[in-house]
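First the structure, then my questions, so here it is.
A protein chain is absent from this complex, but the other protein chains hold their places.
Going by the order they are written in, the chains are A, B and C; count residues from 1 in each one.
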Amino acid sequence: MDLEYSPEYQAFRDEVRTFLVENKHKAPNVPSAKNSPKAWQQLLIEHGYAARTIPRQYGGYGAEPDILKTRIIAEEFARARVPPGHSGDNRLVPTVLELGTEEQKKWLVPPSVRGEMTWCQGYSEPGSGSDLASLSTKAELDGDEWVVNGQKIWTSGAQNADMMFCLARTEPDAPKHNGISYLVFSMDTPGIDVRPLVTMTGDAFFNEVFFTDVRVPKEQIVGKRGEGWFVANTTLRYERGGLGDPNEAENRFNRIIDIMRRETVGGERLIDNPVYRDRLLKLQGRILAMKFNGMRVLSHNIKGEEPGMPRWIVKLNGCELNHQMAGLAIDVLGELGLLYDGSPYLRDAGFWQARYMLDLGLVIGGGTAQIQKNMIGERALGLPKEPKVDATA
Amino acid sequence: MDLEYSPEYQAFRDEVRTFLVENKHKAPNVPSAKNSPKAWQQLLIEHGYAARTIPRQYGGYGAEPDILKTRIIAEEFARARVPPGHSGDNRLVPTVLELGTEEQKKWLVPPSVRGEMTWCQGYSEPGSGSDLASLSTKAELDGDEWVVNGQKIWTSGAQNADMMFCLARTEPDAPKHNGISYLVFSMDTPGIDVRPLVTMTGDAFFNEVFFTDVRVPKEQIVGKRGEGWFVANTTLRYERGGLGDPNEAENRFNRIIDIMRRETVGGERLIDNPVYRDRLLKLQGRILAMKFNGMRVLSHNIKGEEPGMPRWIVKLNGCELNHQMAGLAIDVLGELGLLYDGSPYLRDAGFWQARYMLDLGLVIGGGTAQIQKNMIGERALGLPKEPKVDATA
Amino acid sequence: MDFALSEEQRMLQDSIAGYLESGCPLARVREVAEGGAARAEDVWSELANLGVHGVLIAEDYGGVGLGCLEAALIAEALGAAVAPVPYVASAVMAPVALAAAGSDEQKETWLPRMAAGEVVVGVGVSEQIGRRESDGVVARDGALHGKAMFVLDAAEADMLLVASDDGALHLVDPTGSGATRNKLKTIDRTRTVAEIVLDGAGAELLPGSAASREPLRAAIDAGRLVLAADTLGAAQTMLDKAVAYAKERRQFNRVIGSFQAVKHMCAEMAADLEPCRSLVWYAAHAYAAIPEEGRLMACHAKAHLAEVGTFVARKATEVHGGMGITDLLGLHYWFKRIGFNRQLLGAPERVREEAARVQEWV
Partner (left out) sequence: MDFALSEEQRMLQDSIAGYLESGCPLARVREVAEGGAARAEDVWSELANLGVHGVLIAEDYGGVGLGCLEAALIAEALGAAVAPVPYVASAVMAPVALAAAGSDEQKETWLPRMAAGEVVVGVGVSEQIGRRESDGVVARDGALHGKAMFVLDAAEADMLLVASDDGALHLVDPTGSGATRNKLKTIDRTRTVAEIVLDGAGAELLPGSAASREPLRAAIDAGRLVLAADTLGAAQTMLDKAVAYAKERRQFNRVIGSFQAVKHMCAEMAADLEPCRSLVWYAAHAYAAIPEEGRLMACHAKAHLAEVGTFVARKATEVHGGMGITDLLGLHYWFKRIGFNRQLLGAPERVREEAARVQEWV
């Protein structure tokens, strides 16, 4: 157990901190005419704090992958409350770099990295949620173009995205998993209809996207025709790479402690209520365990080892803990916890109710808790799959 | 909502109480030469407090079924802490009365009712726990006798029982559920080997029973040959008829309250610990809900209505609540709760640890919680069964 | 001995549920919720014709003079339909308080008009359960000073019933001088709560509440009972919707209800929820019929339904998968209603603590 950072990394952390002190006034969250997200992203790329491992010829910084430095960057940007940079799109860009043609790399990666080409993902369909491979959006070749028809759902950011990477069935006769291709096309292509999907929080974070005879040039397939399923799994693998604030759960927990020290009911501080306090402590134990589990996973990754079980359980536990934290915050706030929507006396701008619902959505979305448990049981514990049922059943 | 008992039933309750006051000195739990279980049973039958609804010609009292009176008897015997009577065997006797031949009724019922013929059930097998119909004990006809070979497990009371009612496969070629017959035979029959099955509590409440060429007269089948599955389900239906103390859960809960008022830790009464108290109150809410649910089921039964959902959930919730009550009692007692086995300072004679383990056994045994949930989901909520997997899978 | 609803009670519940099915569909709930209206006027007035407003008001005062069980059955139907009406305060808590502590004149003035659906009365008692953001409410020579938070069904209420720290109940005109009504917005847009700032607002004491806290307690008990019943109805609807969805939605070439994981979630919801019905029935029956148990049972009904409701709301949403969190099915209206019921008139931990005191454990 060595929880210290070596001098090299301490130096790197200092370097990042210095950069942030000197430059945070240029961040786009600072109201100023000169501050634009793109300028900020450009500055970060120059210093290797964004698009860090993307080759220079494709607009990146071209550094060797270093998980620990990536993490230090994420931690320090979060600490300084400064918006982090991006690597174009943490799903599309690595996929294109790994499986795309040279033309596709030149066409898609540089503008994405500059933030001039934004992406949305067209995977889920109304008929295929947890069962992604059963998707039915189809693309038929007509001359030099794919003609796409069908519907996607849960497409976040579709209103503003410039491009979509999309799974469509190009070989109708091939079995389920084969016969799917990975298409990329502009959201301005005629025949695309984006309809916002309002969720229980009241926001339209997601969209439904309808395709009616959307014509996509033949060559806009990443990877081989019919191998889109394999390409998509590459993307999914990368998705995990995207690193938010690694300490977010802990920060969130600390905010609950603050609430319970600050707020009172009937004149008694919430933290002085032994029953609330015990719930808080139970959560703290689980959050600490997951924090250290995360450090363990990180250490495996640094050494290029497959973390195994410690990684398999992260999503299931993480989403559940976040949901429970929000639930505790709401409960201790009582009636105040019900306030929403800019109401007077609203606490933390309604953060907790929004999280309570959003995090439940995350428990469900992107592979429900049920699917997560299947994966842990089958892939990590080696239990047999359910007997398959064929389409005729 | 009418929670009063009508005058007729109040009178009946008084009658039972009077009987108990006048006769409880004759109960077998009172140390006395004259007091025998059989004499006590005989006395109860004469007054209609045992074998109440069994026809007189088969040794019963011959009363009309009256669920409320049956319940009043159970309540009052429990209140007076006097061992209740029995109806022979609440699984075998009703089954024989419904499906047996006249000879079988005369042969089996009267001695069972008198307590001179005791029974054990030979259903479960090592290979078929929740999947009863897959049992493999076979009975082959050899002249005028069935020759039984195989093994049973979870046979409670097999050491002391005079007789066994047993499921065996008599038609090997018939499909799973058919081809089973319901045999009755003496436990003294040569070839029966009873081996006690020690459980985690340390007691041998269950047994394994091995059959080696056990020869049973041809006519000792209840119901038609090959219809044992149907006969057994009759038995299972009756098993629920057997009524212990309906208020046991509540009594048990009250004992925990007593513990928490009496016992102290660090000089503080356990009930003064808000966290323990909140756990106690949470349980109380659930126990009350189940108590009233039971009253609702009872009222349906009295009116001859199928209770539906309120009945489906009883076993699942009941066992779970008992297990949790024991767990709470152990937790509040702390180290004292660990004591067992006649240790000094043992509380309630080790009742809570024994129950904690026994009730977990009941959560598991007789159709695990999983099977219970399947039944609620499929039979009560009408959700479809799992796709069947055939033997070749 | 018959633990069951009477024929009349079943008919009452069916008639309310039957009306709401046609008169208050989800589309109507949406209109009210999205439009930010205080209530569905049409539904509220039709319910008056069905005797809902007067359920607890004596016939002498134009009510139908039924009991707490009937009031709970109505609440269950309203919760099942997430009906946007001020039932809890105006049809249950206020009538109970007025009947228990009002002068004959006060009763004659208010009860008939409440029964007729002419006036809506909001109720402010949360300071007497657990003060937050308020130093309480004090009555001084016929006027109220302080702040009443989370006054229930207060938006567009014609009159308010506010409890002062001594447990006395006062009629306050929300539009009168010295009273300021500020709407509070919660996740549940089917009910309203408000902050009432009292700066010497003219108040009319309910004489029967001057010397005894009983009228206040009786109103809170009744309020908790109907909130529990409302959650029962809302949770039952969520369970029913989840089961229906599980029977129709297909994944991996099977309806998802055939997967044990989904099937067991439904079974667990049913196993937890079904006994709640009996608890609510008993608690509502005990309120009048078994006084020595009434308060304890009201506490348990409120706290237990809050816990089970939260569980069902979450699991039923999970069964619906992504659809559950969208606005398309509107499942969230039930989810949020259950969340609202959980916190109002005492969150579970606080209500259980009260149950401990009622039993003299502490």
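Definition applied: a residue touches a chain if its C-beta (ideal position, glycine included) is under 8 Å from a C-beta of that chain, and two chains touch if they have at least 3 such contacts.
Predicted, not measured: the structure shown is a model, and the values here were computed from it.
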Fill in: Options B:P83, B:P246, B:G361 or B:P384, residue touching the unrepresented chain
B:G361
Worksheet, complete the sentence: The listed residue (B:P172, B:P217, B:G308 or B:G334) that touches the chain absent from the view is B:G334
Item to complete: May I ask which residue of A:V21, A:A174 or A:M309 touches the chain that does not appear here?
Response: A:M309
Worksheet item: Hey, which subunit A residues sit against the chain that's not shown?
Response: 1-6, 9, 68, 257, 261, 271-272, 274, 277-278, 281-282, 284-286, 288-290, 292-293, 295-296, 298-300, 302-303, 309-310, 312-313, 316-317, 370, 372-374, 376-378, 380-387
Worksheet item: If you put the missing chain back, which residues of subunit C would it touch?
Response: 259-261, 264
Worksheet entry | Where the missing chain touches subunit B, by residue | 124, 127-131, 134, 153-154, 197-200, 206, 263-267, 273, 275-276, 327, 330-331, 334-345, 353, 357, 360-361, 363-365, 368-370, 373, 386, 389-391, 393
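Everything below uses one rule, namely that only the chains that are shown with their structure count from here on.
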Worksheet item: So how far apart, in whole Å, are subunit A and subunit B when each is placed at the average of its C-alpha atoms?
Response: 54
Discussion item. Can you pull out the residues of subunit B that are in contact with at least two other chains?
Written reply: 274, 278, 387
Worksheet item: On subunit C, where are the residues touching two or more other chains?
Response: 254, 262, 349, 353
